[in-house]
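Written out below as structure tokens is the structure these notes cover.
Note that this complex is displayed minus one protein chain, with the remaining chains in position.
Labels for the chains are A, B, C and D, by order of writing; each one numbers its residues from 1.
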Amino acid sequence: MAELLSYSFMRNALIAGVLVSLTCGIIGTLVVLKRMVFISGGVAHTAYGGVGLAFYLGVNPILGAVAFSLVASFLMGYVQRQTRQRQDTLIGVMWAIGMAIGIIFADMTPGYKADLMSYLFGSILAVTHTDLWMMLGVNLLVLGFVILFYKELQAVAFDESFARVRNLPVDLLYIALVAMIGLAVVMLMRVVGLIMIIALLTVPAAIGSLFLNHMKHIMWLAMVLSLVFTTGGLLLSYFFNLTSGATIILIAGISYLSALLIHKSCRRCPA
Amino acid sequence: MAELLSYSFMRNALIAGVLVSLTCGIIGTLVVLKRMVFISGGVAHTAYGGVGLAFYLGVNPILGAVAFSLVASFLMGYVQRQTRQRQDTLIGVMWAIGMAIGIIFADMTPGYKADLMSYLFGSILAVTHTDLWMMLGVNLLVLGFVILFYKELQAVAFDESFARVRNLPVDLLYIALVAMIGLAVVMLMRVVGLIMIIALLTVPAAIGSLFLNHMKHIMWLAMVLSLVFTTGGLLLSYFFNLTSGATIILIAGISYLSALLIHKSCRRCPA
Amino acid sequence: MNDIFKNSQPLVEIKNLYAGYQYEVVLEDINLTIEQDDFIGLIGPNGGGKTTLLRVLLGLLQPKSGSITVMGETPEKGRRRIGYVPQFAEYDAEFPISVRDVVRMGRLSSQRLFKPYSTEDDRVVDERLDWVGMLEYQDRAIRELSGGQRQRVYIARALTTNPTLLVLDEPTISVDIEARTQIYELLHKINQDGVTIFLVTHDLNVISSYVKTIGCLNRKLHYHGEKQITDEMLQSTYGCPVDLIAHGLPHRVLAEHKGGN
Amino acid sequence: MNDIFKNSQPLVEIKNLYAGYQYEVVLEDINLTIEQDDFIGLIGPNGGGKTTLLRVLLGLLQPKSGSITVMGETPEKGRRRIGYVPQFAEYDAEFPISVRDVVRMGRLSSQRLFKPYSTEDDRVVDERLDWVGMLEYQDRAIRELSGGQRQRVYIARALTTNPTLLVLDEPTISVDIEARTQIYELLHKINQDGVTIFLVTHDLNVISSYVKTIGCLNRKLHYHGEKQITDEMLQSTYGCPVDLIAHGLPHRVLAEHKGGN
Partner (left out) sequence: QPEPSQGPSDDGRLQVTVSILPQAYFVERIGGDFVAVNVMVGPGEDPHTYEPKPDQMRALSHSQLFFTIGTEYEDAWLPRLRETNPQITFVDSAAGIQRIPLISPHDHAGQETDLEKTDPSGEKGLDPHVWLAPANGKIIASTIFKALQTLLPEHADALQSNYDALLADIVALDEKIEGLLSGNMGKAFVVFHPAWGYFANQYQLEQIPVQVGGQEPSASDLAALIATSRKKNIRVIFIQPTYSTAIAQAIAAEINAEVAIVDPLAHDWLNNLEGVAEAFAAALEK
């Protein structure tokens, strides 16, 4: 254990685990409760279009990814407001269009391109200090946003039309939430990898909502669970030399399935 | 045009477009109406786990993919029946676990693996005769299933608990539907690529449900639209030298956005 | 109308039934017998367990203990002869489907999985649509109807199954007075034709006018089999002064309209 | 209770209003004035456009033509002083949130985006929960309530906004008789305290017992301002013989209970 901490990549990975857990616990709870799991995936893949465009224009691909994912968030929020289309359909379409744009721009870019896809993947073992500061920034932003607007977010998530009649800035809150998800996903996926982000957004909050009846409590539990998954996964992967991201996800997945079983055989649990 | 048809890869691509359109129109309508867009994505990525395992065991990766996607369909159907969990959460978890299993098995397999990811990406330009026959088979299966059980599928999609009280085999139908989706997605993605499958499953049916009020009509329109997208995209990509899959998706995406606009400014359209 | 089951055996027999959700037991020691040709009105306060009882009856919820038979079989089997109108429709309000297609669903069953709809089916559908006054809307999409119109479509769908027992969970929610009266007249007529009816309602007017037997459910089944609502019944079920409950509903009315129309 | 708006100007003024959906015009040439302290009961057949009228009033649907002012402002602005209980709750039934948190949402507004709830808020929430008899359930999750219990929570939430005008769209759907009477008594009391009430209902008993003015809506607003339901009113609104409509509801009752309790 002490040996493990003597490696700076392990120290960074453990700190990254803590920071990821905070964002994932909070944003994940909102994502699961407002049924936006695929918004996160959609935003991430739309970002691919931005990477392609950035290559074409010769600017930093991360800039392109962030720009595209923010635009996607706004568009997604706006179009849905305007047309009351089903979310899953809209996301599916954005997802596909984003990828297609990325591929076509990459196509039009002369010369050799470093594998575009690699901009969507990362590893918790290769987290740098810069990454850690950036993650801290995203964490503060997310925390601030949710603390400041907790009651309004709850109201919008639960009953939009009432929130609207109360003249809450429903559209703004929704778009801000999607943008926050987009930012978190794009930033974190560079650091820890896309599939890990989606798993960590979904699983802890899903387990929480099985057993708890309050959004706030679910957020707390989700943070703790993410922390357990990332730390546990890191240690396991270290001792058995497995890919860290995949190990973390496997632990999360097995926990979720166990939670389902426990919940089913539990007489004191909420519906 | 004649020059174009002189290449057998173009002929195969156009035929593949027709075959894909049939499956996508029919299955896509059910997918969009029953809000299962991401089941298709989830099943496809779960299949990745199967590819990894197949590599590990040294069997044909397609076998692994089909096996895993069928198992995922059953599990998804069963767990959802049993626990009434939210679909998007369940799919997100399956998605992540499937990928994680794939990565870990691939990791444990010594030596060369043909690019695992390529099992999720295909190209409509590289369709072989074997692929065409296989697609024809999938088409017949899907068509048979939907024609045989159209009224029951409609009932289950619309109001499950009524269908249950009528003693329809609701669980069986649901699982069969997911399995059908899984089979179609896994088979087709090898041929035309995963993002194109998801786009073609979603967009035509989504456009259809904007303007039409009957499931059957939506299916017809969706088939015609897919055909227009694939053929149009192929021709455009040929004449402007663009990537075919991405061009098809872009056309579909632009059509969807136009349809949204038309629908918004249309006074005679249904809600 | 339906004589598959014309012996003297009761349609539903519930004995010492306990049921509920993971969090709590909602039904305690229920004993209930539904005889043929009855028209039972079930009243009770919110959360009394009315919907829960129906879910058990329809085999959608497993009881914790006790026994239940529906037409001599398990609920899962017997429910094929039950027509059901749910309290809150569990359908997808945006689903693109016509009124006619919804009502026709009542003709589906596990026996005829591979057969298309017949002209007989269409005749029945026409008739039921006419009964609830929605025939002219038959090609309208369900997503373009008002709440009350939808409710009528659901009733038509339940009637299309030609049920031996018709179970309705507050069916006239958001149905207007005219349609409400029509629907109850319809239930009355169907009942006289031999369909047993089990109706959950909060509408004491209906109870007093159409219903043959009354049950009062508040976790336990307080009364069952009485033909008339009495002050004591209301009091013991709702546990509050009767004059408050019966406000706007003079007792005379109850007696006057009992069983007739 | 609320004296922000104690001049003689009407609360709501609707002039020559046309509104509807893409498919059809549902409201034609509506003229309606809601005066302070009124208790309006709006009746009408299913699909008559009652819910649509409320949606226009709340600024959730843009009229096609005509004008509407709510307390001298546009609906989008004026609605902050309207309390609203929707016909079908548009909430997510599985959302993990406590009864108390739902009711407390009534205290939210765009003015206090950055402020936490105050003890005053908590006092109001306690009071309103008590009014609808749900105080003991305040920590229960909304997903564990029965349909009627949920409805009461929604009414409490609307009351928590301290509205000048309270708009209710068939609020006592699946509320039992005891609670129903309590709720109407409550509305009656609130109304006497100075809150104007606009109630959509199919319950003529309620109309006759509590309501001050009646409107009958069937695409056009047929009557407005009458204090009593007459046979002709019902006939022209519903377009059918009155004895059918009034079945189980003796006309005597209407007269007897008018305006009283």
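Operating definition for what follows: a contact is a pair of C-beta atoms (placed from the backbone, for glycine too) under 8 Å apart; a residue touches a chain by one contact, two chains touch by 3 or more.
What you see is a predicted model; the values in this text were computed from it and never measured.
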Residue among A:Ile15, A:Ala67 or A:Ala126 that touches the chain left out of view: A:Ala126
Residue of B:Gly77, B:Gly122 or B:Gly182 in touch with the missing chain, whole complex considered: B:Gly122
Among B:Val142, B:Ala163, B:Ala206 or B:Leu242, the residue in touch with the chain that has been omitted: B:Leu242
Which of B:Ala47, B:Ala96, B:Leu234 or B:Ala252 contacts the chain that the document leaves out: B:Leu234
Subunit A residues that touch the omitted chain in the full complex: 3, 6-10, 12, 103, 106-107, 109-115, 117-119, 121, 123, 125-131, 193, 195, 237-238, 241-246
Residue ranges of subunit B at the interface with the undisplayed chain: 4, 7-10, 12-13, 99, 103, 106-107, 109-119, 121-123, 125-128, 190, 234, 237-239, 241-245
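Throughout what follows, only the chains that are shown with their structure count from here on.
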Intercentroid distance (Cα basis), subunit D paired with subunit B, Å: 46
Subunit A and subunit D: spacing of chain centres that average the CA atoms, whole Å: 41
Inter-chain centre distance, subunit A versus subunit B - centres from mean C-alpha coordinates, in Å: 25
Of all residues in subunit C, the ones touching two or more other chains: 21, 23, 144
Touching two or more other chains - residue numbers and ranges from subunit B: 35, 86, 270-271
Partner subunit D, residues of subunit C touching it in the complex: 21, 23, 43-48, 51, 87-88, 144-149, 151-152, 170, 173-182, 202, 204-206, 208-209, 238, 240, 244-245, 247-250, 253, 257, 261
Interface residues, subunit D side, partner subunit A - complex: 58-60, 76-77, 79-80, 82, 84, 86, 89-92, 95-98, 101-102, 104-106, 108-110, 113-114, 116-117, 141, 143-144, 157, 161
Subunit A-touching residues of subunit B, taken from the complex the two chains share: 32, 35, 37-38, 41, 79, 82-83, 85-86, 88-89, 91-93, 95-97, 99-101, 103-104, 107, 117, 195-196, 198-199, 201-203, 206, 242-243, 245-247, 249-250, 252-253, 256, 260, 263-264
